[in-house]
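What follows is a set of notes on a single structure, which appears directly below.
Only one protein chain is missing; all other protein chains are in place.
Note that the chains are named A and B in the order they appear, and that numbering of residues resets to 1 at the start of each chain.
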Amino acid sequence: MSKPQTDTKRVHSTLKTIGKYLSVIIDRFEVTILSVSTAMLAILLIVNVISRNVYRSIYFAEEISKLFIILITFTGTSYAARKARHIRMGAVLELLPPKVEKVLVILMSLISAIVMLVLAYYAFSYMNNLRMRGTKTEALGAPYWYFLIIAPIALFTAGIQYIRTVFKNLHETDVWLSPEQQSEFEDEATMMAAVMAEDAAEKAEKENK
Amino acid sequence: QGGAEAAADQTYNVRMPSAEAEGDFMTVWARNFAKFMKEETDGRWNIEVFPYGTLGENRDINELAQLGVVEFVFTDYGWISSFVPQANALALHYIWPRENLPEVLEWVVKNGDFMPMLEEKFRENDLVPLGIYFEGWQWITSKKPIKGPADLVGLKTRIMGSQMLTRDYLAYGIDPTPMAYGEIYSGLQTGLIDAQSQPMFANHSMGFYEVADHFVQLWCEPFLGIPSVNKAFFDSLTAEDQALVRNYWLDVIAESAEWIQGVNDNLQQEIAKARPVITFTEFTDAQVDVLREMARTKVYPNFPEVGGKDSAKMLETLLADMEKAKAALGMK
Partner (left out) sequence: MGIVGLVMIAMLLLGFPFVITLIAPLMVYLGVEMPLVNPQVIIQQMINGFAAPSLVCVPMFILAANIMTSGKAANRLVEMIRVFVGHIPGGLAITTNASCTLFGAVSGSTQATVSAIGGTMRPMLLKAGYSSSFTLGLIINASDIALLIPPSIGFIVYGVVTSTSIGKLFLAGIGPGILIFLLFSIYVFFYSKVRNIAILDKASWAERWQAVKDGAPVLGFPIIVVGGIYAGIFSPTEAAAAGVAYALILEGLVYRTMTWKKLLGTLLDAGIVTGVVFILVGSGQVFSWMISFLRIPQQIMPAIIGVDPTQMQLIIVVVVAYFVACMFVDPIVAIYVLSPIFQPYVVSTGIDPVFLGALIVLQAAIGSAPPPFGCDIFTAQLIFRRPYFEVIRKIGPFIGILVFSTILIILIPGIATWLPNTAGI
């Protein structure tokens, strides 16, 4: 009986490792898209202003900025699902006993997961529809479906993050609003803690002098 | 394959979004169509018209018609071209005659070989075109005076963001400046753009004449509307209903052109009265020849790049249709 048990354990830990790597990959992917697209959007707009005033407008600037906005929005949606950054009203949840809160959060995450996955399916169908029709963008004449590839991917990963949230809450005693971050306040909390630690260190340094 | 599925007494509650505001060409004629269908069928057909913006932007309403979410749609040549690139032929400058344009257009649509080819391309995109409609020549409204082709060079002009039109205007040295429709007024006001291109009724309804002093007619581009219908829906109609729809749109090509010309002339007078400083300049034949030559040498040869598969043949057919039309109408 002991052998199968170690097997499941090994499988379990392998899965965990894969999960961890996947999680890191998704994080890098999303962080890169979000920061690079935001930066590129700013650069594109500024370059277009300069270009228009010096020579002539970049006729496809608007189209490319649309691409960046689509990238930012869908990727941001997925990121926010992973890090509990989606806007919500926590007032009622705050008042509930932790056990009820937990059940509610599991239920909400389950519904959120279904919604995101169904949306991912719609997005895929829509994208595929445009691909088969050969719909083009107006200015560049590029296949429009290129612009939409991120939509099904990011909506799918967002759905996965909500499923992870369900499991996280089943496994742990605390209530988790997302798989990688317990509540929407945590980010700022760790940030503030870091700032305070920095201040303390500075003070200590001064006192030493 | 008409008539296979539908019963003759089938009632229809269908939708027709338009790419123009209430009171403008597309919305008015979509409403006329709705009224006609209702009366002709004793209320069996009920078409709801949605003016600009209520169901989405141009791209969206075309897609909605493709998906069958709406049954009919009324948009223009600039937008339909991102779905049917061959329709870009209609956006080529100086292919349409300045004289008797509505008559030529009517002949081409009714008798020419171009329409069947266009319908084939539309059908590949789940749409059926019902005709091509003249909404008036595009006017350039400018803050700077424009006396001749030389004044166009470097003129920052807002045009529709279409690939074909961008190339058309670039050929004259104009700087095509894409910009959201809602930003044009402010753009002209602050001098961000020098000019923009729009048919007369839009110049009036959007108030562009308040912020531009010079109206210029290059005779290069008639603004054309194309109503279409979802293919599967259309094919499911009885042969009688199909004929009713098709014939309505064929019958009103001349009538609608006459209507819009009257409207445009009135609005031009109103604009002239509202702001007497505005100058209206029409390019002379000699000036038009200069621009036409630029379009022919710089744009036409590259058309197949934009128009895609079969587009060269389609352009050829369209031009031949026009010659036939002119001959039939006794024009030079």
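By our rule, contacts are C-beta pairs under 8 Å (C-beta built on N, C-alpha and C of every residue); 3 or more make two chains touch, one makes a residue touch a chain.
Small disclaimer: the values here were computed from a predicted structure and weren't measured.
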Hidden partner chain, touching residue among B:37, B:179 or B:195: B:179
Identified contact with the non-displayed chain, of B:25, B:50, B:79 or B:283: B:50
Sites on chain B contacted by the missing partner chain, in the whole complex: 15, 21-22, 48, 50, 53-57, 59-60, 63-64, 67-69, 179-187, 189-192, 206
Those residues of chain A which, in the complete complex, touch the missing chain: 31, 33-35, 37-39, 41-42, 45-46, 48-49, 53, 62, 65-66, 69-70, 72-77, 79-81, 83, 85-94, 104, 108, 111-112, 115, 118-119, 122-123, 125-126, 129, 148, 151, 184-185, 188-189, 192
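The rule is short, and it goes like this: only the chains that are shown with their structure count from here on.
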Between chain A and chain B, centroid-to-centroid distance (C-alpha), Å: 43
Interfacial residue positions of chain A with respect to chain B in the complex: 52, 56-57, 59, 61-63, 129, 133, 135-141, 144
Chain A contact footprint on chain B (complex, rising order): 59, 63, 66-67, 78-79, 81-83, 85, 125-126, 154, 156, 160-163, 166, 175-180, 306
